[in-house]
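A quick write-up on the structure given underneath.
Missing here: one protein chain of the complex. Every other protein chain is in place.
Showing chain A:
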């Protein structure tokens, strides 16, 4: 029973398959990113390579700590949008986020006024942190969209455009804590806006996500004025070591999590939204049924899908998540409930449950 060695073999296989360079696992190289060199940053500020190319930054690297802090803060806000700032540096065409901290302002409507409060807090926090060894500058902001996806709303776009005019380099990150918990994977997006009047080249559509009906107009109007950056994560050697060990205590939580129970409200909302979208799609399709006159207008580009197809995609996604949750419940039921004290366990069967679900490798 060597969970650590089989886990490390599995990880090495995975790393090989995903072409992670060997340097990524060397502890000194991993930790090199934590060094903050003032002169390099000052030089970058003077050169401003981003001033000429609106598409200059293409990637972002987020540290494990920053991700954890942002997700926890976003989740703590519940259904209220929360926001905070990120500290880091830039390196070539990547913005590196080392740390994040929360701001004591909430809500979207009052965002413009709250900027003053936020700036005060931010200045105080940054100066204090410099004393304690956190030398990086503020390099972006993050906020949460609980339940309605990772994209920039109209207010967000104008805020970000303002920031990109005056405090470059700046990055906008959006986190959806509700979808994170529901889907079991982190829902996060990093964006930068194009300057006004800039015509972006036609971008391939990024990963599709479902947007609730009441927000879809806001999304559609502005979705062309910003672009998404690739997100990768990094962690220090000590972090990896600790996280590995953490698994020894963590597996209990993994097994005992019940996504079905936790997400009831969210799923109900999603289904409701889906029903509305279905009605809309039905209305659109009904018009096209009669006569070929309208046919040519229906011929769309290959990329766009008819509303009905979109609804189908959304419904499959929700259902898949539900099925995952149900599978966990069924597995737990088999493990812990199908035991009867009357049956005499044979001498060689150590497990207390009847059917042996998994055989240890």
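We adopt the following convention: a contact is a pair of C-beta atoms (placed from the backbone, for glycine too) under 8 Å apart; a residue touches a chain by one contact, two chains touch by 3 or more; residues count from 1.
The rule we apply is simple: contacts and distances are computed from a predicted model.
As a check of understanding, state which of "Large ribosomal subunit protein mL43", "Glutathione S-transferase kappa", "COP9 signalosome complex subunit 6" or "General transcription and DNA repair factor IIH helicase subunit XPD" is the UniProt name of the chain not shown.
The missing chain's protein name, per its UniProt entry, is "COP9 signalosome complex subunit 6".
Among A:99, A:168 or A:276, single out the residue that touches the unshown chain.
Looking across A:99, A:168 or A:276, the contact with the absent chain belongs to A:99.
Considering the whole complex rather than only what is displayed, give the residues of chain A touching the chain that is not shown.
Considering the whole complex, chain A reaches the absent chain at 1, 3-4, 7, 11, 14, 18, 27, 31-32, 34-37, 63-65, 67-69, 71-72, 74-75, 98-99, 101-104, 121, 124-125, 128-129, 131-135, 177, 180-181, 184-186, 207-208, 231-233, 235-255, 257, 259-260, 262, 271, 278, 285, 288, 291-292, 295-296, 298, 306, 308-309, 311-312, 315-316, 318-320, 322-331, 333, 335-341, 350-353, 357-358, 360-361.
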